[in-house]
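A short write-up of the structure that comes next.
Only one protein chain is missing; all other protein chains are in place.
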Amino acid sequence: MKAYLELVCPAGTPAALRAAVDAGADAVYCGFQDCTNARNYPGLNFDRHELKSGIAYAHARGCRVFVAVNTFARAGDFGPWQRAVDDAAALGADAIIVADLGVLDYAARTYPKLRLHLSVQAAAASAFAIRFYRETFGISRVILPRVLAVEEIAALIGQTDIEAEVFAFGSLGTMVEGRCYLSSYITGRSPSMDGVCAPAEHVSYQEEGNCLVSRLGEVVINRFGPHEPAAYPTPCKGRYLVHGRPIYLFEEPIGLNVIPLLAELKAAGVTALKIEGRQRSRAYVSKIVGTFRAILDSLAQGKPLPAEAAELAGVAEGGRETFGAYARGWR
Amino acid sequence: MAEAEFPVLLVSNALALLPAPILERGIGLLLAVLARKHPRLFRTLAAHPPCAIGIEPIDLPHRFVLRYGGGFPSLIPTGTLDQPLNARVKGKLESLVGLLEGRLDSDTLFFSREIVITGDTETVLSLRNALERDSVDLFATAMALFGPASGLVQHAALALERRLVKTRRRLMAWHEALHAARREEASVAARCARLEAQLQEANARLAKLEARLRRRDLARDLS
Partner (left out) sequence: MSNPAKSRLTLGPILFHWPNPRRRDFYARIADEAPIDCVYLGEAVCSKRLPWFEEDLPEIAARLRRAGKEVIFSTPALITTEQEAAGIQALLDAGETIEINDLACLHWVRGKRFVSGPLINVFHERALDVLRNHGARRVNMPVELSAAQIATLARHNRTGETEVFAFGRQPLAISQRCYHARAHNLHKDNCQFVCGLDADGLEVSELSGRALFAVNGTQTLSHGFLVLLDELAELQAAGVSHFRLSPHTLDMVEVAGIYRAVLDGTCSAEEANARLAERIAPIPFINGYLHARAGREWQPARPST
């Protein structure tokens, strides 16, 4: 069993980075302000100067910084991805998070000493996939796709002996990451290449009578009754008609929370826990990271979970939570 | 309830009693001070394409129109919001202030319907993200500007602070109720999952046998 579970936290802005570091993150992850990272929302992410000071702030407090360059490079346009890798390396990132075969190839050849973490966007879901990436590009860590049950994760770590990072809290995708075209099918912008799912410029909410209707482009994604929690119109979390019945066919708008499974994940040999949410506020980051810090410290000392564990729930997406694929019944 | 509502009424009434031109001048001064404290935020706002966002505090008689992009931003009190707007943000005053100052999580406010956003979501999202980068302390700035002797500002600050804390608790309770329901579902689901896993094994074996049997029948028919 690994002695220490590392806490990897989201930083969508320099303010969120400082909030995460101050709240006890072991590492933060962030991206540049362009299509090279998978949270390319307006006003989010870091310019080169901000990343430099962010890294200095984190390093001064013993916290590592991972830079996500985790979208897929577009045909005939490798420039942004190459610059992102070059700059992350030059600015002293502790690792880069990569999914694309081409970007992996470039980074591994150009910066053999730079740690490579295989992004969840690569969806390496088997020991065979992980071995391929490790032998070909020398990856140090894999962020596991959110499709595996805990016992499968344990088996996978046993077979590969690789550092595994798993999602612990936040928004849960239901499709295999990096290979979902629902959003581009509706909006024309690709999560894989543009780094944005359900882009805000295509999102609208309208009050219709007592209801709030959310749309992505012209497509109705959901209709919320007067007291129902609302949600962002992500296509895989919409309500659709099947056999004439309105249902959450793919997934409900709920958040992932693995706190009750932490001991099991630790026993499975997991190296790091990842908090999702670069698109969320510093208030959110502060709360989640602080709570997870307290929980992990209690767990390490064999103490019962602190009271904050129950409180965390208030900030999950749609205010509701799931164990997701970690529990087998989810499938 | 009553003791919490009192200062709120006071704020609402006091703000409501203020004639719009005076309120407008006060806000103008406040924006000028904020611009000195947060130059990057105001640069970001100026770089945005011109836009107008309607702001509706549901517990105030005033509506506001926030305009930015191009020139210096303005926040103008108005009676109704019938002019063309890019987006509207509606909610209780303390939710709106909590959002502005980055002290309440905007997504949680939105998911719980404490605030309602309609219209062009991208504009609101980029405004939110711009505000996220700076810690804007609206009331500290206002108090420094109008002096701690200003009873109105101080009352407003106190009342809002109390209601901000209350909102945070309400969000928590709202979630707890949902969560408790979910937990029960989860335990039933886990039991079902175990049973179904056993069934599935049996089923898969059956499917294989059936396929084999059918082929054997077919082979016999053909021969």
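Order as written gives the chain letters A and B; numbering starts at 1 within each chain.
Keep in mind that, in the parts below, a residue touches a chain if its C-beta (ideal position, glycine included) is under 8 Å from a C-beta of that chain, and two chains touch if they have at least 3 such contacts.
Values in this document were obtained by computation on a predicted structure and should not be read as measured data.
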item	value
Among A:S53, A:S126 or A:S298, the residue in touch with the chain that has been omitted	A:S126
Selected from A:S184, A:S204 or A:T234 as touching the chain missing from the view	A:S184
Missing-chain contacts mapped onto chain B	192-193, 196-197, 199-200, 203-204, 207-208, 211-212, 214-215
Interface with the unshown chain - residue positions in chain A	72-78, 99-106, 122-126, 128-129, 131-133, 136, 147-148, 152, 174-176, 178-182, 184-188, 190, 192-193, 217, 219-223, 236, 239-243, 246-247, 249-251, 325, 328-331
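By definition in this document, only the chains that are shown with their structure count from here on.
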item	value
Geometric centre distance via CA averages, chain B-chain A, whole Å	21
Chain B residues touching chain A - in the complex, by the definition given at the top	44, 102-108, 110-113, 116-122, 125-130, 132-135, 171-172, 174-176, 178-179, 182, 186, 189-190, 192-193, 196-197
Of all residues in chain A, those that touch chain B in their complex	12-16, 41-44, 199-201, 203-207, 212, 224, 227-232, 253-254, 280-284, 287, 310-311, 313-323, 327-329
